[in-house]
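I have placed the structure first, in the form of structure tokens, so that the comments after it can refer back to it.
Yeah, one chain of the complex is gone here, protein chain that is, but the others are all in their spots.
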Amino acid sequence: MKKEIGIVAYQCKQCGKLHYPFHDRCLGCRGREFEKIAPVGHAKLLTFTRIYNLPWGFDQRYLILGVAEFENGVKAMGQINADEKTPLQVGMVMEPSWEPVRVQAGENVYGLKLTPLS
Amino acid sequence: MPIDLELEAVLRPTQYPMATYPPKVITLANGKKMVIRQASREDVPAILKSVHPCLFIERDYYDIVSARLYGELLAWYRYRVKSEYCLMGQVDGYLVGVVNGRLEDEKVGMSYHTLAIDRGLRIGSHLFAAKMEYHMEYLNQDAVLIVAESPIGFRRWMIEYPLEKTTIPHELGGGDSYRLTREIYLAAKPRLVVGDRPVSQELMDEACADIKFADDDTIRERIAGLKGR
Partner (left out) sequence: MRDVAIIGVGMIPFGRRDEDSLMEMLAYASLKALDDAGLGDKTVDAVYVGNMGGGVIQHQTSIASSLVDRLNLLPAAAETVENGPASGGSAVKNGLLAVASGYFDSVLVVGGEKMREVTGWRATDFVATLTHPQAEYPYGITLPGMAGMFTRLYMEKYGVTREHLLAVSLKNQEMGALNPYAHVEMTLDRNGIFDSPHAVVNNPVAADPLHLYDLCPVSDGAAAIVICPLEMAKKLSKLPVLIAGFGQATDTHTLQEREDPTDLKAVTLAAQHALEMAKLKPADIHVAELHDAFTILEIAESEHVGFFKKGEGGKAAAAGKTRLGGQIPINVSGGLKARGHPVGATGVAQIVDLTWQLRHELPKHRQVKNAQNGLSVNFGGFGNNVLSFVLRRVEQ
């Protein structure tokens, strides 16, 4: 069963500014009351990179990471499901999913994955 | 030393026919040209002189790699190993790196060692790739078994190619071998194997004149001093 995207964004009740990740005080008005918002729909790729020389904890040759914006304005970093030859460009629409992004202490760590739609 | 040819016939292993590695030249990051060519048996004493100071450098496992390489080259020189080869990297005639390996059988190769004397220029990467090129494209093998002593070598090759894990033991008693298959080689080739052929006569003449090697102190400084990346 497809897992729900585990990202919780926060919309300031005072000025409406959307945040992810969490801030105790709004980046706009320093308000402290937020409404929890789930990311909605597909995500548009804002930037990306193919990283070789990965940190400890990753055994693959490379990882493709990107930052994408969901249809309701939530922005988040995720791993891109593609190989290094897949043509990618800023603005591409991605299908988000919530999948294991690494293993730590023997356990899967879940996070955002983005798959090019076309 | 007297040589008894009857005993030698027993002690010398049979050799597979091996095509010659055609030399190539690579432009390094500092603009210098490295000629990679196959060493002959007669080159071994000179190569050993370059390897010798590395026997006493602990840094980055140079001591164990050099010790094993020394033994392997000596075994080849003394006709005590089957189908071994050695490729050398030379810049301005100076030996900057050595790789060796042998044929386990006609279709499977065994990669021995890689020793970079000049560091920071990816000489080890270029020479290791040349070795794989030799096995796959000139010796027409299907697979090469590979082991590593140094974590640098391990990381570079096992992950960069990437190589397949096997349960075949290391012939010197180390960790299990990894395998490069023809399929992996061909996929990795565009990003890991480079070089221009033929090598100009001028560069070949320089490389084939005496193999120059730096003095012990310079070699130690280049390896242990680690100037450059």
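Letters A and B mark the chains as written, and numbering starts fresh at 1 in each.
Here is the rule we go by: a contact is a pair of C-beta atoms (placed from the backbone, for glycine too) under 8 Å apart; a residue touches a chain by one contact, two chains touch by 3 or more.
What you see is a predicted model, and the numbers here were worked out from it, not measured in a lab.
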For this session: Would you mind spotting which of B:51, B:146 or B:192 touches the chain that isn't drawn?
Result: B:192
Seminar exercise, completed: Residue positions on chain B contacting the omitted chain are 26-32, 59, 120-122, 125-126, 129, 151, 155, 190-195, 226-229
Exercise. What residue numbers in chain A mark contact with the hidden partner chain?
Worked result: 19-21, 27, 46-58, 63, 65-67, 75-79, 90, 101-102, 109, 111-112
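What we mean here is this: only the chains that are shown with their structure count from here on.
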For this session: Using the touch rule from the top, collect the residues of chain A that touch chain B in their complex.
Result: 59-61
For this session: Please name which positions on chain B make contact with chain A in the complex.
Result: 159-160, 162
